[in-house]
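What you see is the complex with one protein chain gone and the rest in place.
Here is chain A:
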Amino acid sequence: MEKVTHAPHDHYDAEASKIGMWLFIFTELLLFGILFVIYSVYRYLNHDAFHLAAAELDTFTGAVNTLILLVSSMTIAMSVTALQKNNKPLTLLLNGITFVIGVVFLVNKYFEWGAKFDHGIFPGSATLAETLSQGEILFFGLYFIMTGLHALHIIIGLVFIAVVMWKVARGKVHAGRSALLENSGLYWHLVDIIWIFLFPLFYLIV
């Protein structure tokens, strides 16, 4: 029995991996869902303070980020079609665009957060405790938690896309075996749709 090279568990089931991804997306939705519940509870309790604090956020940067994230969802969806048509260079190009947009999103986020930090608005800061009401502190607490967790998901999505690109380049993901690329697309859409809810709740309802 020393030389058995047979891999006992080598089977490919695209349907199974997609079901698995959808189930995982359920768990992510619940994770953020609870945060949205907390948001709505505290918004209800601190109505005026949330209005006041939301005015501090930079709607323009938020809108730009929304726009480019939507574009990136389009490009990753197109990359799936490109792979199905066996067009490897185009798949890689579209994935590359998605990746770059994700990085741009994070850069915008960095400057946005940086500006808040410069004004002394961050959890646990003295300015926050001294000058703002409890409702405003909660608003910014939720803002940093939810956009921070979302940014973390963007980073995970970027790693996912990078791995898939590497596998596409090496021919391990191809038209006949595309579930991994489709799953990375699903995940990226999830990250996108969460932002679609974050953006109006924090930036637009002023």
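FYI, contacts are C-beta pairs under 8 Å (C-beta built on N, C-alpha and C of every residue); 3 or more make two chains touch, one makes a residue touch a chain; residues count from 1.
In this section, contacts and distances are computed from a predicted model.
*Asks:* Can you tell which of "Protein-N(Pi)-phosphohistidine--sugar phosphotransferase", "ABC-2 type transport system ATP-binding protein", "ABC transporter permease" or "Cytochrome c oxidase subunit 1" UniProt lists for the chain that's not drawn?
*Replies:* Checked against "Protein-N(Pi)-phosphohistidine--sugar phosphotransferase", "ABC-2 type transport system ATP-binding protein", "ABC transporter permease" or "Cytochrome c oxidase subunit 1": the hidden chain maps to "Cytochrome c oxidase subunit 1".
*Asks:* Tell me which of A:Gly62, A:Gly135, A:Gly157 or A:Gly185 is the one touching the absent chain.
*Replies:* The one listed residue touching the chain not shown is A:Gly135.
*Asks:* What residue numbers in chain A mark contact with the hidden partner chain?
*Replies:* Interface residues of chain A facing the absent chain: 1-2, 4, 6, 8-9, 13, 15-17, 19-20, 23-24, 26-28, 30-32, 34-35, 38, 41-42, 46, 122-124, 129, 133-135, 137-138, 141-142, 144-145, 149.
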